[in-house]
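The other protein chains are all here in position, but one chain of the complex has been omitted.
What follows is chain A.
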Amino acid sequence: MTRGVLLAVSDTPLAVRDLTAGEAARLAERRSPRGRRLWLTARHALRRALLATGRPADTAAYRFPNRIASLSYAGDLAVAAVLTGDVGAVAGVGVDVEVGRYPEPRTAPLFLTGPELSWWDGAPAARRGAELLRLWTVKEALFKADPGNAGRTLRHYATDRPAARRGRATRPGAEFRYASLALPRGALTVALGLSPSHEGNAMREIDFDSVAKHVSSLISVPVERLGPDVTIAEVVPDSFTLVEVSVDLQEEFDVVLRQQDLREMHTLGDLVSLLRTRQAEQVAS
């Protein structure tokens, strides 16, 4: 359930003597001195992030786009983002950093949706340059975090609240989370694309059979003995087991129950009704 992104920054190239054989071969593909310097600086940031997350640090194993890592450059600065925690729930990660020039205001309609453009038009004049730069990094990060970005443009990605520095964004058929940081005359955004299994989990249908099957595996009582009228007290022997069953079902169906709920339910049928009700409320909100 818990997931995160570790960011590492570098403005110095990785020393050539420290490269692995694979990295040296990749470096040899680059001819221009500036290209080589940028590549080494980015690999420096990436290696730091990989080491900090306990992953193998040979960066030659990572090609981009990549589901668990993303890179971005601004001038001589490189930023690497590497996923930590619940990688299974994430379809992709994207990072974008921009420092220095603000985008030309006339380019705003090229990457902002209608509602985003309306909000940006109404922003205070003194903030508009910085906000446009921030939104640019949001869109770039979203694009990078989307494994299905082929053929898409930045306008396909819509933030729920353009003013928010962290929040939710979507494109048809995909959902994302993002967070932005303000830098001195710049911005940095990290975005996560959520995997379809995560989205599906939130909407997973709750029926008696699936709940009973799950409860049966937790309390070692045959599923045939678990009917809607069976009381919870009959089959759940103690408080610890009740905690386990309750938390397990909530994790499984992505629903939140409260203490009052536990007090009010008496039978397995009540439990299933409650899970359904709470799921419906969560979807509605």
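Just so we're on the same page, a residue touches a chain if its C-beta (ideal position, glycine included) is under 8 Å from a C-beta of that chain, and two chains touch if they have at least 3 such contacts; residues count from 1.
The criterion applied here is as follows: contacts and distances are computed from a predicted model.
Chemist: Leaving aside the chains on screen, match the unshown one to its UniProt name from "ABC transporter ATP-binding protein", "Ferritin-like domain-containing protein", "Dehydrogenase" or "Formyltransferase/hydrolase complex Fhc subunit B".
Modeler: "Ferritin-like domain-containing protein"
Chemist: Quick one: say which of A:Asp11, A:Glu251 or A:Glu281 touches the chain that got left out.
Modeler: Answer from the full complex: A:Glu251 touches the omitted chain.
Chemist: Just one of A:Val16, A:Ala182, A:Val223 or A:Val243 touches the chain that is missing; which is it?
Modeler: A:Val243
Chemist: Can you name the residues of chain A that touch the chain not displayed here?
Modeler: These residues touch the chain not displayed: 1-4, 84-89, 239-244, 246-248, 250-251, 256-259, 261-263.
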